[in-house]
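Okay, structure first, notes after.
Every protein chain of the complex appears in place save one, which is left out.
On to chain A.
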């Protein structure tokens, strides 16, 4: 146990203290902070100014009514008689036309408000001109109702997409972040753990190490250390996200994107975290397994190719089916252990996915992790003193336990 901790400590500290770790962590933290302040940054580049007062050149009746409409719409702008920030000259015909004079750019939100206020005025003037009552006007504005009745009934078990059932964008964002973070960490740390193991083999220092500590003990300490390094990095990201949520008024940003929590948000977060963890453990164990096949650093990338392909495939499966989480491809691939961590959270988005389904996914991944770890230990033990170069040859040889 003591030796396990020694190797764990050594690997963990040397990785966490590495420049590459510190730099990537800081860069991603900065990106998160930037994303959290997205609207402020956009405003920064927006050269327009806020308008407080509006001067209207029109008949008194029009001005009075416009003032009422505008104040209902916007609390920031008020109509004044002189010295306004902008001057709106209105031509009171039907349709209304107007010229807005200002000494600076008006921001898009206020432009829209002015336009809507003028449209309202126009509507009222049309009603007056045509002598329409309120009810008649309301009928004109009414939305048409259309019902689509299809004779094809949905196949058994297939998810019926309810009319108007929109995905919850907050949950989609959570999924998106999970998958992206998982892919980022897997790609980064798969090569790190592979490098660690292959480097010790190729530099031959491993023979000194395994004369002090058993190979399996050493391997597990290394895998666990790298997983903890990745979790440390993840921890910094999560802390930054939480800090951004609390310190920066992110509510405005969220409402700007129409993100609102619903009853699936909490399970979504919990399952996403579980699959994120499982995904990391699975992919890093497999990378350790693959890393122990090679005896030269040059062969490492080739050996790790399956990890890259699988994680890439998993991520794309998730991304491409973002708005159709119930389709057959998603349902099948969500049980394939290497895709499960990416695809199963997607299925959680779908209200028709039961908890049992997700649980099966978790069990499938756990079993696969067990198998990967077992083979990694078995192969590592046999392969550390070997300098054979063929990967396939090594697998065959070590599996026989030679």
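Please note the rule applied: a residue touches a chain if its C-beta (ideal position, glycine included) is under 8 Å from a C-beta of that chain, and two chains touch if they have at least 3 such contacts; residues count from 1.
In this section, contacts and distances are computed from a predicted model.
**Student:** Which of "ABC-2 type transport system ATP-binding protein", "Cytochrome c oxidase subunit 3", "Spore germination protein" or "Protein LplB" is the UniProt protein name of the chain not shown?
**Tutor:** "ABC-2 type transport system ATP-binding protein"
**Student:** Would you mind spotting which of A:94, A:205 or A:329 touches the chain that isn't drawn?
**Tutor:** A:205
**Student:** Given the full complex, what residues of chain A touch the hidden partner chain?
**Tutor:** Touch with the absent chain occurs at residues 2-3, 6-7, 10, 14, 199-200, 203-214, 217, 385, 402.
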